[in-house]
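Here the complex is missing one protein chain, while the rest keep their positions.
Moving on, here comes subunit A:
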Amino acid sequence: MANNMYRVGDYVYFETSSTSPYQIRRIEELNKTPNGNVEAKVMCFYRRRDISSSLIMLADKHQKDGHGNLDLCRGFKKLLKGQEIQGPCLNETVTQEATQQGALDEDESDSEGAELGGSTIVTPSGETLSSNERHQLRHRELFLSRQIETLPATHIRGKCTVTLLNETELLLAYLNKDDTFFYSLVYDPQQKTLLADKGEIRVGSRYQADITSLLKEGEGDGRNLEELESLIWTPGHGLTDRQIDQFLVMSRSVGTFARALDCSSSVKQPSLHMSAAAASRDVTLFHAMDTLHKHSYDISRALCSLIPATGPVLCRDEMEEWSASEANLFEEALEKYGKDFNDIRQDFLPWKTLKNIIEYYYMWKTTDRYVQQKRVKAVEAESKLKQVYIPNYNKPNPAALSNGKTPSMVNGADITVSGKACESCHATNSSQWYAWGPSHLQCRLCHSCWQYWKKFGGLKLPSRIGKEEERLHSGGSRSQRCNVGGCGREYKTRSQLIRHAAQAHGVALRAGSPRPIMKTRAAIMVHTSLPIRVMRRLCEDLIQPRKASRNPTWPVNTTNIRQESLLRMGGKSFDDFAYLVKRGTGRRRGRVSQVSVRLGQKNSACPAWMLPTDKSLLPKQPHIAFPKPPKGPDGSLIYTPIPNKELPVVNNTSPSLLKRRAYEETNGMDEGELEEGIPPAKRQKDLEALDSLHLNQLGVIPPPGLTVTPVGVNGGPGVPPPGVPTPPLAGVPNLGAPSTPGRAKIATVSRVGGRPRIISWMDAPDDVYFYATDTTKKLRKSLTTNDLKRAARRPWKKIQEKDLSPSTPTPTTTPITHITSD
């Protein structure tokens, strides 16, 4: 009975998949859902097999060092911490190494096996472990995490215990006990780091106290005892306990009498009993004791002082001081605000001090009123369970082989289809067999080994297939998935993925650290389509563009504008729209030549100076910063697409059946997630949310082809620098269409699912900063305010040299420092 009772704080096995080992969790909370099921909020523990091999290597190193040498152990823990601080950089190199060693891995594990078989290992506590014991101990090691998930309580399959490994403990003790696990490191599934479960005592002047030195003979300690003295009771008084008690009774009777005299009290306490009870409260007693002490324990003098000329002394505490209406107010407030006494005071009882209210609250808790409220609360709290009963689970496991039924017993030996012995213990007899391992190998486990496998995630005895299975699993947990264009194929190693990406997609994945170079937020350009521009012009009076631009955070009523513009659009020709968009205003003034004719100019022919200059005659710029790309046969511009590192497809699939919920807030730049050069999902969403919001504010439903492109300052809107992959622009649909199949496969940024695609923010060019040096600053000072303003308005113009003193260089020649903010 007690075995099937699961409480908060218990460590339990959870079965989330019938063929994989149990998961080990700690119950943090048990909640009843509205439909009567019980959900358990649990903290996750990870097995060795759940963690990537590179981290396991680190952990083992830690174990070894930790046992061998204490200081080394410390150092390593610091190293682990440092790693966390430095972020994925170091981490990544570790994984890189691990994957590059792919081939070496095999040899290594073999040599490890040799080591295991050949020699025995001595633990710090002086135990010697055989290879088998060592193998099994590995199944007992867990990694704590702060990951919290919610699982249905019916998946609980039994209890276990998990403890922090203490270095004094005998490791063998764990092997001899069933269902016991230990941990010493904490795994962070998001950052992929291991940490020691350990705080640190810091050393330095910021942490330690300055130790007072012992006083010399005759030196004073700077404490004036008189000043400190505030004795209010001393036991050396010469009175007997009985005398003191008598005095207390007398003081209480004085108090009762005082209440009888006091009008307000007699209303509150209509009966003598109540007055007497009120007079017996602690305030009166403490006051009596104080009085006695003040009068040097002379009872008669103390008694006299209780009845001064003004009448008997009346001591009332908060409980008594408060009127019935105040008490009601308080209860109401408590219901509304809970125990936020500051708010209660502000909104309900401003004439009371906070101290009054707190004192009253704790006294009020002793009353019947509170007890009633408590009952109500208790009913509410019922959905939060303290324990849950889960009966033993005895449905057959799908992995169980139904060989027991088939009459395959020949001469007492069990001959089945495969006829194989137990993969772990090589037993040939078992009441129940279970299929295990890769299906093509047709391995099977006997009953006890199956139980072991489910609980500990490994085979009792080391076997080749077992090792393979484990590796497969831990590899799978961080398998390399192809992110290009929803391909989604998985590869065991990164090198395989790179090969795949190069062959199938023509994308070269960088082998170096994909740690992004930190940049400021990418610039955003809003591409406005023609209809929107028309809309803006038509409804200028509604949008009030000047006002809106001054207050960019003000909402714009988009639906209203859309409706209004549709109304206004009615009956207008295309030319009207074209005019609107071109000229910007609704008024037509006519051409200058026409106007001049109307003004009396006889010569209707256009003067030569008014004709546009022929393009060939235009002065050529010596250097074009961003030359236009060549045109294709259809007249569209051909951009050489720059292969993107990896497309920003966020891969959230986890090997587990159940969705894991991140417990820790991923705040700011969680670099850990950027392992594969993927921008954090949150960020991307922000960006999306931002631009759609932005567009909606402008009264725009993003047309299907509309794109928001991050453009560096040097590019200027609409002229993307060659380094930036150009998104398909609105009205140029054929760009995305594959004209040559080979090229289309290259990472052109194609739209997926009709949503506007955003170029990875990492691909935005570096921002340019103007770095003002001393000389430029001096230069600025030499200009007049007007000149400065003019220059600011026309940044492309050279500032006249004559304005400047000959020795100082012009601002345009001042080198502009490009700073990539890293």
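As a convention for this text, a residue touches a chain if its C-beta (ideal position, glycine included) is under 8 Å from a C-beta of that chain, and two chains touch if they have at least 3 such contacts; residues count from 1.
Just so we're on the same page, contacts and distances are computed from a predicted model.
**Q** Quick one: find the hidden chain's UniProt protein name among "CMP/dCMP-type deaminase domain-containing protein", "ATP synthase subunit delta, mitochondrial", "Histone deacetylase" or "COMM domain-containing protein 3".
**A** Listed in its UniProt record, the absent chain's protein name reads "Histone deacetylase".
**Q** Return the single residue from A:3, A:234 or A:394 that touches the missing chain.
**A** In the full complex, the listed residue that touches the missing chain is A:234.
**Q** Quick one: say which of A:144, A:349 or A:449 touches the chain that got left out.
**A** A:144
**Q** In the full complex, which of A:33, A:130, A:161 or A:557 touches the chain missing from this view?
**A** Among A:33, A:130, A:161 or A:557, only A:161 touches the chain that is not shown.
**Q** For subunit A, which residues reach the chain that was dropped from this view?
**A** 7, 9, 70, 74, 144, 146, 161-164, 166-170, 173, 186, 197-203, 206-209, 211-217, 221, 223, 225, 227-235, 241, 244, 280-282, 285-286, 289, 337-342, 354-355, 358-359, 362-363, 365-367, 371
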